[in-house]
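This is the structure, below, for whatever I ask next.
Shown here: the complex without one of its protein chains, the others still in place.
The first chain written gets the first letter, and so on, giving A, B and C; residue counts start at 1 in each chain.
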Amino acid sequence: MDHANLIVGIGGAAGDGVASAGNTLALAVARQGQGVYAYNSYQSVIRGGHSWLRLRVSAQKPLNHGDQIDALIALNQDTLDRHLQELGSGGVALYNSAKIKPSYEPPQGVQLCPLPVPELAPSSKELPVMQNTVAVGAMLRLMGLDFAGLESVISTTFAKKPKVVASNVAAAKAGFDYAGAHFQPLPRQLKPTSQKWALVTGNEVLAMSAAMADCKFYCAYPMSPASAILHWMAAHAKQLGICVRQVEDEISVINMTIGANHAGVRGMCATSGGGFALMTEAIGMAGIMETPVVAINVMRAGPSTGVPTKTEQGDLNQVFGASQGDYPRIIVAPISIPDCFAVIQDAFFLADRYQCPVLVISDLLISEGNETVDPAVFEHIREIDRGETILPSANGELPATNGEPYLRFKNTESGISPRAVPGVPGHLYVAATDEHDEDGVLISDIYTDPVRRKKMVDKRARKMSTVLEHLPPPLFSGPADAEVTLVGWGSTWGVLTEAVERLNAAGITTNHLHVRYLVPFQVREVQKLLGRSRRIIIVENNQSGQFARHLRAETGIAANGHIRKYDGEPFEPKHIVAGVQDILNGKAEIVNVLSTEPGWRTDHPSGTSADWKGRLSGIARAATH
Amino acid sequence: MDHANLIVGIGGAAGDGVASAGNTLALAVARQGQGVYAYNSYQSVIRGGHSWLRLRVSAQKPLNHGDQIDALIALNQDTLDRHLQELGSGGVALYNSAKIKPSYEPPQGVQLCPLPVPELAPSSKELPVMQNTVAVGAMLRLMGLDFAGLESVISTTFAKKPKVVASNVAAAKAGFDYAGAHFQPLPRQLKPTSQKWALVTGNEVLAMSAAMADCKFYCAYPMSPASAILHWMAAHAKQLGICVRQVEDEISVINMTIGANHAGVRGMCATSGGGFALMTEAIGMAGIMETPVVAINVMRAGPSTGVPTKTEQGDLNQVFGASQGDYPRIIVAPISIPDCFAVIQDAFFLADRYQCPVLVISDLLISEGNETVDPAVFEHIREIDRGETILPSANGELPATNGEPYLRFKNTESGISPRAVPGVPGHLYVAATDEHDEDGVLISDIYTDPVRRKKMVDKRARKMSTVLEHLPPPLFSGPADAEVTLVGWGSTWGVLTEAVERLNAAGITTNHLHVRYLVPFQVREVQKLLGRSRRIIIVENNQSGQFARHLRAETGIAANGHIRKYDGEPFEPKHIVAGVQDILNGKAEIVNVLSTEPGWRTDHPSGTSADWKGRLSGIARAATH
Amino acid sequence: MTTLTAATPRKLEVKDFKADVPPDWCPGCGDFGVLNVLQKACAELEIPPHELLVVSGIGCSSNLPGFFRSYGVHSLHGRALAFATGAKLANHRLTVIVTGGDGDGYGIGLNHFIQAMRRNINLTYIVMNNEIYGLTTGQVSPTSEPGMVTKSTPMGNLEQMLNPLALALASGCGYIARGFSGDPKHLQKLYMDGIQYPGFALIDVFSPCVTFNKQNTYHWFRDHVYRLEDKGHDPTNFHAAMDRAIEWGAKIPIGLFYRNPNPRPSLDKLDPALQGEPLVLKPRGLTAEQRRALVEEFM
Partner (left out) sequence: MTTLTAATPRKLEVKDFKADVPPDWCPGCGDFGVLNVLQKACAELEIPPHELLVVSGIGCSSNLPGFFRSYGVHSLHGRALAFATGAKLANHRLTVIVTGGDGDGYGIGLNHFIQAMRRNINLTYIVMNNEIYGLTTGQVSPTSEPGMVTKSTPMGNLEQMLNPLALALASGCGYIARGFSGDPKHLQKLYMDGIQYPGFALIDVFSPCVTFNKQNTYHWFRDHVYRLEDKGHDPTNFHAAMDRAIEWGAKIPIGLFYRNPNPRPSLDKLDPALQGEPLVLKPRGLTAEQRRALVEEFM
């Protein structure tokens, strides 16, 4: 690690407050101008289990959660046991010495930082989470930052409970001071800067961007990892005048959302793969009805219920194959948390302009990941352009029709037909899922006619011919004539960016192509860029190589190597670097990465599994793998 | 047309009895050893509209419905007006002269055959469909066949109503004799043979094959063009001991079917694209639970409700992309009506052996098409091999476990784990849609663990590595070193086979590759076969070239030309021949075929459509296009 | 009904609600009556066609919007209520009528039906209940009578009939009626009341399928139905309504079963975002200040 950054690991059971401790620390450092990238690896339980949050902090904003912790906050014994051995020389381990102690010798050069929590925060007896506040205070000190940031965070968090503020601030300060007095600071120290940061999750950005893009209807059925979009929307519904509804299932979600769009408002919905499956039928409806709609699939590890709290890029086939038949639609995958903002701004624009579904593919890593974003990013809002939508006017004015009968599905050159919404005088029509003529009259009944049928399919298909003009080019960086080209899509952008840097630093010249728009595919640009590549390696977070298949289908380009991961955990930069090396060394064409850090050893209390070796303890455990 | 065959067109409004007249004629000729292929182009109305059935008859069994009628039975004025001009020299047009007459001069050499129905069948006054019987009788005579076949058909059809038999036989005989006395026989005459034929639809074959493959549970929600599978199953349920249920929606259909399979019986279900969309979530469930299930998607013209009575091959993307994540499944498309038999026999075998969903893609053309099949085909039943299924025994015997604890999802070398079903003593386990360990215990909860997760994904993926060994090779025919290679999948096999013959006859050497198994794809065989091709042209019944994309994704092979059709009507041999010529002449790389016969001109009673020219009549109408 | 536009210049007539496309139902189909009466009711209620949205699913009955002059949607099988709910929330000034069949609404769409009533979305739901799947050529429906022989139940239907009226009562629906396509005057009154009811209104209509249901024919219905109005039924009495709702035998009631004397406020009256102008007429986007405040929350 040669960036001036620090990676803090915070671990505990569900219910121990891992996420909120992380959030407090992240906000505290962000308010001192530090960029943060956080990834929380948690389980599908409400209490118990092991929650493991990694927080990477640097004035130069980190793009992923990195691959080796510098500091550990262990909120329970299990965490200390699991992760102590992951620290390298110069690393620190903080824990409540009144509750836990190391089960084995720490690795060489690692500083144990026991915190006498009951002394530092007397209220921790009643309120065990006070230990987190103490630890966060201490960590801040070891990082070299000021206390002011943390105090302000605590004040805002508990704004309505001054007493709680006081006791937390006291506990944090006690931790801060204790660390100053008793422990060595971390070898690499952070320095406050004046940069302002907003600390956001991808889901929050997706929601907020929609609100800023005039989304007035949001409908959902809860599903991890998409639920937080609903929560943000619900929390802001009244204030922003957005109709936010939780309804009976994802089928009603998508149908209601399309209904709202049909009636003239911008509406959005989101879910994960299982719910998306239920939405697919209606996405085809929006296709043939030419109704705009923005629908998000936040992928998690599948198939089926799969591993609901884990990340994966395994739903590309599903989203691509949503619904029967051919119909126009656009598919885009944001590449990072800040990119969610631009993608949603564009999605609404494109949906309105092309009167078609825009399907957004996010994943758990982006959606639940927490990152600091320069607030300037959120000023890049796109002018609200409703395309050829004819809306009712408050004063009941009749829109011009030039005396011609209104044809909702007029066979225009562009394929786009002016879209009146219910309530507009003089533009009556029926929108049908059956094939219909320009006037909306069914041609699926007695009037079936190959000529009309083909005309309407062609009209709809033609719409897609100009979409490419509106898309930003695929992202390409690095030396043109590199030895290796890494190709990715979606959430792997940050980790790939760092891996490319490291590979170049290590003498393997590498460049990086990242694809955002899956449909329509920027065939020409991609072919041009990859045509020059000497060795193409595709990196994706799934087992079968869904993107590799997509790329080949669209461009004919078959990669020379693949780095894949489908164990639930996201890539870390080192995985990519090692994967590229293995491929270059001819070890494998497909490298399937596995997160095998000793910390990941599992305790299987049932003891029923064939390969369960029982709970290993101490150093022995760290050594056995 | 140089085969010794005849194509009869029968047209009328819905409710005029087009289908049953066609069926009577088909059975009558089949009982005289003639092979038949019938295609009915109808509309989504219960009464009215235009129903147009083409019946191709030949002792050498026809493989498609051909492209030019030799004889017309017009059951209403509209049909006579639409189709009279399609007849060529030597053709005949039969109609009830008491009700209709030609609106224009027939083409040169066409014989008008007015039938004085009220005289020939006095009961036609009360029973207008008697005209159909008369016409069928007359047609049989003009074809050169015997009356006996028709009499036997009428007798079986109305077996329980002797009076109806008598009056119908009399009417048919009157038509037969009248034609003999008053009209010229068709120039090409058919001759009775001793070949036995079964006249079946694809849906009937799919259903019957399932019953013969020990399918004991069939569950459905009605949806065209799959409903007839339900009807066959329901009609035979009691007699064959099959539990046949119509339930509330396709979601319950697939979940019940998987539930029945889980409990140890072979179960199947079928639907069309819209219903299939609703099934996708549970297909992924079967994938992770490793439950066998056979699910059929009978494609119709999409997107969405689309043109429900028309054919298309537009759901390949949908079936391929069914459900989130990566999971093992097999996808196969029968290439013809008789092939439905073998495909279902194999589907159940594969589903049981690989404990995974087998998705069968049929289409309206195959499923509702009517064809004579050599009954010997239905003797090729596959031995019922339940693979590694452990079933309860009637006497409650305990299956051997070798004293080891039973691991439902044992990480075997083949990836296949012995599957006990509920009711078997000593093999308790939970089957979950969450990721689970070998013993079925969830690893999605507190026990999340990348190592176990990867192990289980790999185990499931590994199952697919041996499927190819069990698949019949892709169909390849024609000269090895041909100028053109036509590539198709699914229902186009018959029309391609004829087109290839014609092209070769016309001096364009052509061969033909037809793909049955979409997943797993026979990459090596296909690459080898196509590697030798000089010019690859892909033929498919959709707009975007879904199969072409699939082929490219799997093999990297991009075709040199494409012939596509998405106007609702199936290909006819002449479309392919012309398309190939256009591509060879450099006219286009993608030829989008349109059925533009004048007969297809539409009457649009609303008059609201921009390009509607009103009802054209007589010759003028035939000329304007 | 407040109108979006200035009052229509002239009195509306039935023909104002007739589409250019003539219905293509089988001659004699009960749905003709349902359509005709609906056109009359809307004309009498003076609902401007452009402020009227008729949403259907898929089925013979669901073809209705194509024959009705207004804004129309012919959505997916079973999803009309969900689609209509979204449209109504986007523009709650529209008069929204949902039309469909028994399979559409009580089969595949049943969940939306129950939840829409619970949710009390202000629209009128007209179900053409022919106790059969018509468009798919005659399979059993959730409202088919036990023992009924259909293409999918050649040995007779083994399931009990679903009771939409009892379910509606159990789901808090405030307006519950049943009509008969063969009794148009009576039906029209139910429509007019239902459309004016300030909440979810259900009108189940016996609408014979002359082609596939040879059991529940016009004749059969005429023999069986009686009007609740003729028997002094009190439609404000929940218990009496339940008693009538479960009545199915020699006599079958039609008419107004239940009308909540104290209608619950409908969803659009409760949702804070829907107060005042409909969403579709609200100013676009957020102000710079609103946007700044949202971002501040993260800092």
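We take it that a contact is a pair of C-beta atoms (placed from the backbone, for glycine too) under 8 Å apart; a residue touches a chain by one contact, two chains touch by 3 or more.
The model shown is predicted, which means the values in this text are computed figures rather than measured ones.
Of the listed residues B:Pro187, B:Gly423 or B:Pro472, the one in contact with the hidden chain in the full complex is B:Gly423. Considering the whole complex, the residue from B:Asp16, B:Asp67 or B:Glu248 that touches the absent chain is B:Glu248.
Summary of contacts with the chain left out: across B:Trp197, B:Phe349, B:Trp493 or B:Phe571, the touching residue is B:Trp197.
Among the residues A:Gly175, A:Gly274 or A:Gly321, only A:Gly274 touches the chain that is left out of the figure. Listed here are the subunit B residues that touch the chain not shown: 30-31, 196-200, 204, 208, 211-214, 216-217, 219, 236-238, 240-245, 247-249, 251-252, 255-265, 267, 281-282, 285, 289, 375, 378-379, 381, 384, 391-394, 396, 421-434, 441-442, 445-446.
Although one chain is hidden here, its contacts on subunit C can still be listed: residues 108, 110-111, 114-115, 118-120, 142, 155, 158-163, 166-167, 169-172, 238-239, 242-243, 245-246, 264, 267, 270-272.
By the touch definition given at the top, subunit A reaches the unshown chain through residues 15, 44-49, 220-224, 227, 230-231, 234-235, 237-238, 244, 246, 248-250, 274, 304-305, 605-608.
Rule of thumb we're sticking to: only the chains that are shown with their structure count from here on.
Rounded to whole angstrom units, the spacing between the C-alpha centres of subunit A and subunit B is 43. Centroids built from CA atoms put subunit C at 37 Å from subunit B. Rounded to a whole number, the gap between the C-alpha centres of subunit A and subunit C is 41 angstrom. Counting partners per residue, subunit A has 251, 281, 285, 289, 432-434, 441, 445-446 as the residues that reach two or more other chains. Counting partner chains per residue, subunit C has residues 19-21, 24, 58, 74, 76 touching two or more of them.
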